[in-house]
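Omission of a single protein chain aside, the complex is shown with its protein chains in their original locations.
For reference, chains read A, B and C in written order, and residue numbers begin at 1 within each chain.
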């Protein structure tokens, strides 16, 4: 697979299906809601062996594919927000008056990497109100405490995102951390219309920007839910996949060498985005924020 | 070659060189300044036949290739600004106290299409001062009158750019119009490091956005200089070019059909940009603005 | 009163009421809708004498005061949008398949001056679709043709806004021009919660930015509806008004001289804005756009 990269567990799975390989330790459930046109795929990586094969940690990876997600339609997005909220409440053992810290990863200056900061900007933040006036200050009997941070990227801060989040988590002591990030997909068809939710957090090499140390229960000492939307495909991936069809008749060894040669190094610093990426980014982040707002609307378990 | 597209006359020329075809009616001069590392190519399309072969109107196309253009280095950019100013003053028959209208084409909301609006935002605008206080108001003996407009794109305005520019030109009666636009290149290597200057204006199908009616002496009744920088490569072009190498042994007819099939339609609404496109756009537009500012710094011929 | 300035006819009228002066040639109607909490004041300046007294041209000035306008509440804004649409359809003799040109005045780089550009960015633009596919292309039996332009301000363009609009209007030949602008109010209480609609267009000295030549039927040869929202109060105005209370006991002559002296010249280049001006600007422009979208939703008279 070499340098060709996807952040979607769904796409890692598909790769094996193409090769007609079955992977032990990986359980897959699919569901299609025709009325809403949402396809849900749950990939559970249950063993160390499965994790190795899939190239990502053990845990649950939920993918919502909603082709119309990138189309402006307020009501439809509401459906997606609700689906997202539902899955969040299943992944997180919701209890009364939870303390939730949301991290908006990525670089707000680069549009396809700005999903995290954009999501956070739409969130209903409550922690400071609850601390000042109590849960009653929210006009509710119970209320989750929601705080958020946009840490920036290493080139801006000089710090690993993980260092910043760990320091802040030490102060805030959240029950759960939710990390939002823009992802790289392998298929152009999935850009801006797929949401991945996982209880494994964010792992190294994810995202549009540079590699980073993982945000997960191991590094932060608290459960980390990762929510991501693929917003880019590597230019190299696109060339790779187009050519792979052609090469089906060549020998394996030749094929690999050939592909490595054919992809110009300059392609690795490019990315491919839909032409309407700026508008799309706004809509997507709104949908995700609403999903989180719904999930934590009231402080009840 | 169908849907594969470049806005650079230089690249259209290279296509013929690859095919070892000589084109009558097209004269080419090349020059390389080693100290400044600027390669200048002047393509003159002198006959109707040459225009047909090259797929663009008769006229002069000057291309400056400056590999370091996308690197932040204030002094180097100054060199490019000067080169640009020099070519501008050759293409335009500069006379005393000229009236210059600069049009910043493109959509300011989409980063790789925002070159035109960005260039205009750095320009030294003088027309309103000269009209209020005379040339003396500029503290000079003579001064060119510079005005500018960012017309927006058709989806925003409902109007052809040409309609807007023609209406405004009717009021302002400029001696020359300069139109700045982001271009599509064919080679990833040229992104953000190439400036094309042409006395043919902007012709239909140029630019990152949708097709539009040409801005040129024919439609506007005044000379139009087009200045463009390639900021994107079609994703389809990248796949096409990578595969072309591979296909060199196939027959021509097979090849064409094959290529058309291999490129997924979804690629045509994608574009490829360098990952640092936002920063680059700011620097580039500054360099071009400075070139124009230098060209029209004093009102002398 | 010299330099103290308001763009609201409503406030000019109040000035006279304070002084218990009745003005011939000015007719005023007031209406308060308690359910919607919208106060509507229609000021009709019917004679040259009235125009002189009020310091603005003859015509109709409708002011909607909606205290909750600056509060985020989607449904309420819908009410305002509908009110605005209703008044638009009364001021403009609506006929079938009208040709409407909307001008977004102001400087998009300066938040309290960006109302016009923001409104335009939310508008439903139809002219290019109707020209390409006919009214049927809109999926309706009849449809108004809506186009728009953001001309920029003179410091950016070197041109009078009026020159640009006149040139474009010459090409587009609209039945009516609608010009949106940010206004200066005299009362802090009116900021961001008042909409003025007038059939006199935009007259010199209006707006947050510099003086400009009027956009009206006289200069453009077509009816111009001005829509404005006060987004700033001159700092000098605030000081003036606070002190005026104090000065009630002084003689008129003393008072005038005193006020002129008390207001530091440096205040004239300041303005006063609410602290949440950036968010407010987004909401306001959305409400106005929706009002226009409603007014021109179908192409019927």
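Everything below uses one rule, namely that a contact is a pair of C-beta atoms (placed from the backbone, for glycine too) under 8 Å apart; a residue touches a chain by one contact, two chains touch by 3 or more.
Being a predicted model, the structure only gives us computed values, none of them experimental.
Displayed chains that the missing chain touches over the full complex: A, C (touch as defined at the top). In the complete complex, the residue from C:159, C:195 or C:238 that touches the missing chain is C:238. Of the options A:67, A:93, A:134 or A:167, the residue whose C-beta touches the omitted chain is A:167.
The set of subunit C residues touching the chain not shown comprises 109-111, 188-189, 208, 233, 235, 238-239, 242-243, 245-246, 262-264, 266-267, 269-275, 277-279.
Although one chain is not shown, part of subunit A still touches it, namely residues 120-121, 125-129, 145-152, 154-160, 163-164, 166-172.
In the analysis below, only the chains that are shown with their structure count from here on.
Distance from each chain's C-alpha mean to the overall C-alpha mean is smallest for B.
With centres defined by CA atoms alone, the chain at the far end from subunit C is A.
Between subunit A and subunit C the centroid-to-centroid distance comes to 45 Å (mean Cα coordinates, whole Å). Contact of a single residue of subunit B with at least two other chains is seen at no position.
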